[in-house]
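Quick one: the structure is below, and I'll ask about it shortly.
Every protein chain of the complex appears in place save one, which is left out.
As written, the chains take the letters A, B and C, and residue 1 is the first residue of each chain.
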Amino acid sequence: MKKHTLTRRDFLKQAAAITAASALPPQLLALHGNKLLAAQAEEVAPGVPRNQCLILENPSGTVLPADDFNRWRSGYSGVWVCGLQQLALDALWYIDPDAGVDGVWDNALAAEPPIYNDDFTQMTVKLREGLYWSDGVEFSGDDLYFTVDLLKNTPGMGNQGLFERSVDHMEQPDRYTVVFYLKAPNSRFHAAFTVRWGALYIMPKHIWEQVEDPVAYTFNPPVSLGAYTLRDFDPNGQWYLWERREDWQRTSLARLGEVSVKYAMYIDPGPSDKRVLSQLAHELDVIHDITPEGRITLARESPTSVGWFPSFPWAHPDPTLPAVIYNNEKPGLDKREVRWALTLAIDIAQVALASYRGAATISAIHVPPTGMYPQFYHQPLEPWLNDFTIKVGGEDYKPYDPAAAQRIADLARPSLGDLVPTDPDIIRQYIGAGWWKYDLQAAEQLMLDAGMQKVDGKWALPDGSPFTVPLMSMNPESNPTMNRAAAMIVENWTAFGIDTSLDSQANPWPIMSAGEYTANLAWTIETWGGHPDLFFFLQYWHSRLYVPSGENAAGSNSMRWRNPELDRIIEAIEQISFDDPQGVELGLEFCRLAAQEMPITPLMAYNVFTTMDTTYFEGYPSIDDPYTDPVPNWGNTKYMFVKIKPKEA
Amino acid sequence: MALLSVKNLHAYYQTEVYGISRTVRAVDGVSFDLFPNEIYGVAGESSCGKTTLIKVISGSIKPPLKALEGSVNYTFGDYSVDMLRASQDELRQNVRWKEISYVMQGSMSVLNPVRRVIATFRDIVDTHEGITDKQKFLEQTRAHVNRLGLPTDVLDAYPHQLSGGMRQRVAIALATVFQPSLIIADEPTTALDVVVQRGVLQMIKEIQAISSNTVLLVTHDMAVHANVADRLMIMYAGRIAEEGPTETIFNEPLHPYTQHLIRSLPMIGERSTKVSLEGAPPNLAHPPTGCRFHPRCPYVMDVCRTEVPELVTVKERHRVACHLVKEDSL
Amino acid sequence: MISIVRDLLKYDGRFRLAVIFLGGVAAMILLSYNSPYDPGKSFVVPWDLPPSQQYIFGTTSRGQDLFWWLTFAVRNSLFLGVLTAIISRVIAILVGLTAGYRGGWLDRVLMSLNDTFVVLPLLPILILLGFLLRERMSLFYLAVILGLFGWPFDARLIRSQVLSLKERSFTRTAIYSGSSGFWITIHEHLPFVLPIVFATTINNILWSIGMEVTLSILGLSDLTTPTLGTALFWANQHGALVAGIWWWIAAPALVTIVLFLGLYLFFTSINEFIDPRTRLRLIGG
Partner (left out) sequence: MGMALMRKFIFRYLIPRIIQYLTIIFVGITVTFIIPRLAPTDPVEAQVSTMVAMGSSLDPESIEAMRTALTDLYGLSGSPVEQYFTFWGRLFRGDLGPSLDNFPTPVSSMIGQALPYTLRLLIPAVIISFIFGNVFGAMSSYYPENKALKVIEVLGQVVRSIPYYIVAIVLLVVFAYFIPIFPFSGAYPLGTRPDWSSPEFILKTIEHAVLPAATLILIGFGGWFVGMKSLTSNIISEDYVVYAETAGLRKNTILTQYIMRTAILPQLTALAMVIGTVFSGALIMEVVFGYPGIGGLAIRAIYSNDYSMIMGITIYSIIGVATAVFVMDLLYPLFDPRVRYQ
């Protein structure tokens, strides 16, 4: 799009949308639709034509060590997502975070869903026939049996604990059936085999049975059960090149359509700005994530770039719920009123602007507003939220503000113009519904109710000792939005008289888990996305798993929230099966409880600005065709490869 | 025929440093001649203009130093040069080191501290004559230092490995490498202890005797002059106070200043002066009117305060600038 | 003193320039004390506006007036730089001179200490400390830490300078004349060492402010305090480069340049003034 060839409409759009100066440089950027020297060749690699090779960002960046494909070892490595779990490995079941190609639930290696006995002590798995490993060996129950058996008996391997504790023994009535006999009832045992982001992938027995030390084994080259095999990779871990298998029809993906992308390369594209420039130069087809501003620049300057939403807010909302997480054990924060006060002292509109320039999808309740969840939870709860009251100074007080999303849209419009939708329904779908009021009086009253006192402008504990709430934020190099949100909240709280400060951490997770924080902006709530079952995160929240601060939390209950009512709900969920309609009811109960207790303050979906370039390929997922989630490190993105087609040049 | 003839030389420092603009009349109307085959001494307290005089006659006039009037003319056999007009290139090619060489004040630190002595010789010879044959150069240099009674291994030494006296000798060797017609020696013996001093002076004498060239010996140390100089010039505040054959100067000094210098002359071996003159040498930025010595002169008269005394010849080759003298001759 | 400054102004172009630059910086610092905006507040002005009469340096994507925000930034960064410099200069000079002059075991001990500091890989350690101190990593702490790490290079430089000075005749004569070691160290060596100290002071201020920038870019400094580093950090966080908010990067850079050039020219001209030999050269005699 050269400047002088701007159509009048484009021109008006620009003029309306943005201030003249900030328009200019991006146009300069756009002027250079030229190729970068790094990849000017029409070939990505010897014999690999660019228009046959989908180039994706590996959000884990450079993978070191580059040649260790042992996905089953304890601990995480960027190698998981260099294409390995997306293209080469396969699992029994997949639950799509969105709608799915053929429904949310996909039987991949399994022929049918898990079959439990009545008391959930047995799980029977029936496997598909006619699936083959890339080295020509047929896939069978032996592989499943072997995998679980090996992990169960090899300390240092992932899931070892789970299988050790819960699997009593296994049986193989026939070549394609495996029966798990469990030590204790477990209605969610299949979760370990079900890919949401990742799960237990199946090992090729014929390879691993020869391995002396599975923990040290590097599985190089990886023998694949997916539609692709590894063609070549960078010893420095900056790129992995995958090639479609000749016999891709003999993989589980073939059921769903033709795999027509010949090559896929997962690369480390560098910092956000470089990713934007790379896509402007059409050298990066799938960006995992960039700054909102980078996304806006692409929206304005790269007509070939598309996202999940056709316009603002573009991003794909992960089934993950960024929230202000309070350490429920710290003095002050152990009081519900204080947590509520801090919630009402947050101006969500400003937070949305500061973090995502308004391109956020907000949520008042404690489940992410993404995938199927608005239907499952947000819409049903809307009426309840409107009448929901908490006690403020003895009075009933309605904290819910149904117009929050509308307010965000209105605030974003001056700077983004008609990129921001106006239709209320679209806004509801894209930006979300309401949120909690920004009401400092009420907040003040709540603090007083909790016995807190104001000592020269700053809030102090009832005994007068200082009440400091440093806010830790996750600030990975890849995505600044969480940190930006945190900075805004620090500002809000300071205005409310809280003694707070920003503590941004590139890797906050271990600190959270150890409880070495007071408040913290990250997430402890993640869901299946496509499936309403909340056990995915609630499994960690039962008080029997409670661990005090200073020790590492068992899973995601890093806010140290304990509540008998919560225990009851969790136990109830454990009793029912995965697809029991009661599950949603219990989920709704959880949402109401969490709203009253406010153990953490839900903010918004974790919006990932996954951006796809349609110069060489088309058929990417989007809100209009939500067959899966495009965020390229997800195991589910394997489904993109039956939908994405190379463009006929 | 004079080797060097200086006529009515006025050399001033005119500086504007950070706004303090000043004119230092370091050399103010000096005339004298140098003849071949003599040792000519220049005496006077520090900052009486000695060093400036040397700078001018050795042709290293750099701003802020300027020669405002007068002339400095050399005659080396049939080749003569006007120092104030000659170009730096001409000086480098024909004059410097070949005809006029220089033994600097504090010569012990003139040697490059991080290179062997020989390197400095090489640089100098290479600059002025160019070294074609390394071996030949080495031999010649060795021969040269030998002739001056120095061990040849000083050449391979680093300066810090040599004693002060030795360094001074090396400096002299450097100065005489081309047998120049004029050697300017500026305080060659300062900061040397007496024994070494004598050695060095002896060496200078010998060199002069051997190559019968001219030595301009500048030092405040009258004892040195007494031992070495044939003729002697007493400078005071940028002007010649008295000039004459050394014994004349020492036997019948006419200028009160000269008399003072000689009175205060210590026995050979002592270093400090006995009786010092009250008052400090004048600031040449604002020199006294009339005779510049009058503020410190024991016999001061009214005329001294107003009139500048002429430099008059009292005997042949004995000149003095003092109003007293004038009166005697009346 | 006044007259010196006046004369410098009158006769040294670099000094004039320096005064203009530093004057500008000083003006910003003074202005920061009655800024119309609290740098901790966002969305107080329209966002993403390019430089104009109204907003000299434009406005940020957080809706802050960049000029006023930078008045605080430059103040804080300079505070950091100067504090670091002072701490490390003092250590460097003491260690350098003493080690260089005394030599022997004292030299060896001091240099062991010195070299221990030299060999510690600073950036990794700073990052680790950033983790340990977390929100407590204030500008002041950073300055102290940098000060404690910032001296060894210069101490060594000074020492080796002193070592070669020691060989000079005047030191010898001074020794002959029986003056005490420390006296020599101070009166004879300091003037020759000062030029280095000044040069290294610039380096050091520059280095510490640079370190702060590096840490900020990695998000490990006190991010809510405006500094030249955090300016860049937030510009990055808002993709200023690709969003075309170039002034958000250019303005801090400009201010930094003005600050350093000012300091540099200032010190070099002062340096020449105090350097005895320079005066000698100029006045002659």
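Throughout what follows, a residue touches a chain if its C-beta (ideal position, glycine included) is under 8 Å from a C-beta of that chain, and two chains touch if they have at least 3 such contacts.
These figures come from a predicted structure and were not determined experimentally.
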| item | value |
| --- | --- |
| Partners of the unshown chain among those that are drawn | A, B, C |
| Touching residue (missing chain; options A:64, A:254, A:455 or A:495) | A:64 |
| Residue of A:334, A:516 or A:567 touching the missing chain in the full complex | A:516 |
| Residue in contact with the excluded chain [from A:327, A:473 or A:539] | A:539 |
| Footprint left on subunit A by the chain that the document does not show | 28-29, 32, 34-41, 43-46, 48, 62, 64-65, 68, 73-77, 155-166, 188, 191-192, 194, 196-199, 215-216, 232, 234-239, 241, 265, 267-271, 273-274, 277-278, 281, 283, 320, 477, 506-507, 509-514, 516, 522-523, 526, 536, 539-540, 545, 552, 554-556 |
| Interface residues of subunit C (partner: the chain not displayed) | 103-104, 108, 111-112, 115-116, 118-121, 123-125, 127-129, 131-132, 153, 156-157, 160-161, 163-164, 167, 192, 195-196, 198-200, 202-203, 206, 210, 213-214, 217-218, 228-229, 232, 241, 249, 252-253, 256-257, 259-261, 264, 271-272, 275, 277-278, 280-281 |
| Missing-chain contacts mapped onto subunit B | 58, 60, 91-92, 96-97, 102, 104, 106-107, 109-115, 119-120, 123-124, 127-128, 158, 160-161, 174 |
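Definition applied: only the chains that are shown with their structure count from here on.
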| item | value |
| --- | --- |
| Chain whose Cα centroid lies nearest the overall Cα centroid | C |
| Maximum inter-chain contact count - chain pair | A-C |
| Rounded Å distance, subunit A centre to subunit C centre (Cα mean) | 44 |
| Subunit C residues counted as touching two or more neighbouring chains | none |
| Where subunit B touches two or more other chains, by residue | none |
| Contact footprint of subunit A on subunit C as seen in their complex | 40-43, 46-50, 58, 61-62, 131, 134-135, 218-219, 222-224, 236-246 |
| Touching residues on subunit A, where the partner in the complex is subunit C | 18-26, 29, 272-273, 276-277, 290-294, 296-297, 350, 353-354, 357, 414-415, 470, 472, 475, 480, 483-484, 487-488, 490-491, 494, 501-506 |
